[in-house]
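For reference, the structure I am asking about is given below.
Of the protein chains in this complex, all but one are displayed in their positions.
Showing chain A:
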Amino acid sequence: MTDAVSRLRYRCQLNQGADERREETHPLTWRLNDDGRPVFHKEYVEKDGYAAVRQALNELTGAQVIDAMKTANVRGRGGAGFSAGVKWGLTLQGEGMPRGYIVCNADEMEPGTFKDRLLMEQIPHLLIEGMILAAYANNARYGYIFLRGEYIEAARSITRALDEAREAGWLGADIAGSGFDFDIALHTGAGRYICGEETALINSLEGKRANPRAKPPFPGQSGAWGKPTAVNNVETLCNAPAVIRHGAEWYQALSGDLSDDGGTKLYGVSGRVKRTGLWELPIGTPGTELLDRAGGIRDGQQLKAWLPGGGSTGFLLPEHLELALDFDTIGQAGSRMGTGLLTVVTDQQSIVSLMRNLEAFFSRESCGWCTPCREGLPWTVKLLQALERGEGERGDIEMLDQLAIGLGPGRTFCAHAPGAAMPLSSALHYFRHEFEQGVRHETGPAHADPIPVGEV
């Protein structure tokens, strides 16, 4: 590969130097190298790696690990913010229950999200250590890392790290002399955003089409191959070692007065800012600080709106940047924290066009099981296309209002459709004038029937 080509290569990088990252304050990233060189086994162990596994498996019960996760209040970093400790406490285990699975959700495909990639490429052993702790807490027999197929570099790092961990006795029988056994396999996907939904992911892992499953039963009751299964995001699992090593109180205190949620968060910014990228900061850090660190909006443009955590979260305004970026605060503001990676939209960018792009994504990625999602999304795209071209008709905006309600929570098997509804309803609320500008015809020929999924 020539220099000119290799200059274009994507390199994943944290925007904080080693001088800022400390073991006491940056549980996820303090071990990373400034040059992005992955931390493999030797270096990981030198940097206190696997100490939490040794400690937990020999000194704590599984129930104590769960309690620590609850007290630390580690909330799911995949987007929904469900307490990891509470989830693990609900996994069926004990007398007469077969040992089940830990599944790491490494399908990262939420538009605007690029955080799990960093952890997997540069510090794969942290994930493995977190999965061992999760396995111990959930009494799981085996683990799978469900990695999206396009993450080639992450697959390389993880494959090497799994070999190293097995070699060093962190995986397999009698881990760290504790008598506990557990192993992990890497499963790489073959595309489709819906695989990230946890029950679709389990179907995909089982080699089936990735349609979500009806809940209940929840995976903790009946997951992969009908066994109790805990599905957690990469970043969630990567928090477990520090919680065990330094204690739940320490972890909870990392966010200080900023938030009731514990720990830090890998936040990020993409869009037209001067310095895009990733930062590990206390959870509850306000958006203003993130935008500051990103150097503000570039090209002389102004901030118009932002998505707090991916394409399935609701738009917020510049004034909301003051809010703590945590699950409850952003939820109260009418959006969701989602993955915590901000997408910024400037005053020179059209909300209607962006909505058309987002809904085309959701429409294409619908698995097609539920009617509102399968039929409603292509229709939404058609209306948005018309408005974007200035060919909207009177009633189109009201129809979009209805569609946003019809796609909303409680009407479909999974949260894909509600995820598509949230940016739409917030865009219609905050930027209605932009939609109104697209209405030209008072009346006109009715739009043709919704086109089938896959054709938009």
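One rule holds in what follows: contacts are C-beta pairs under 8 Å (C-beta built on N, C-alpha and C of every residue); 3 or more make two chains touch, one makes a residue touch a chain; residues count from 1.
Just so it is clear, contacts and distances are computed from a predicted model.
Visitor: When you check the chain that is not on display against UniProt, which of "Aspartyl/glutamyl-tRNA(Asn/Gln) amidotransferase subunit C", "ABC transporter ATP-binding protein", "Fe-S cluster assembly protein SufD" or "NADH-quinone oxidoreductase subunit E" does it turn out to be?
Guide: Listed in its UniProt record, the absent chain's protein name reads "NADH-quinone oxidoreductase subunit E".
Visitor: Per the definition of touch given earlier, which of A:G311, A:P378 or A:G392 contacts the omitted chain?
Guide: Missing-chain contact among the listed residues: A:G311.
Visitor: Of the residues listed, A:G62, A:G78 or A:P111, which one is in contact with the missing chain?
Guide: A:P111
Visitor: Going by the contact rule already stated, which one of A:P27, A:G49, A:G62 or A:G189 would touch the omitted chain in the full complex?
Guide: That would be A:G189, which touches the missing chain.
Visitor: Which of these, A:L266, A:L358, A:L377 or A:I397, touches the one chain of the complex that we don't see?
Guide: For the chain that is not drawn, the touching residue is A:L358.
Visitor: Touching the absent chain in the whole complex: find that residue among A:Y151, A:F182 or A:W379.
Guide: A:Y151
Visitor: Can you list where chain A touches the absent chain?
Guide: 1-2, 4-5, 8-10, 12, 108-114, 116-117, 148-153, 185, 187-193, 204-210, 224-225, 268-272, 276-278, 307, 311, 341, 343-345, 349, 353-354, 357-358, 360-361, 365
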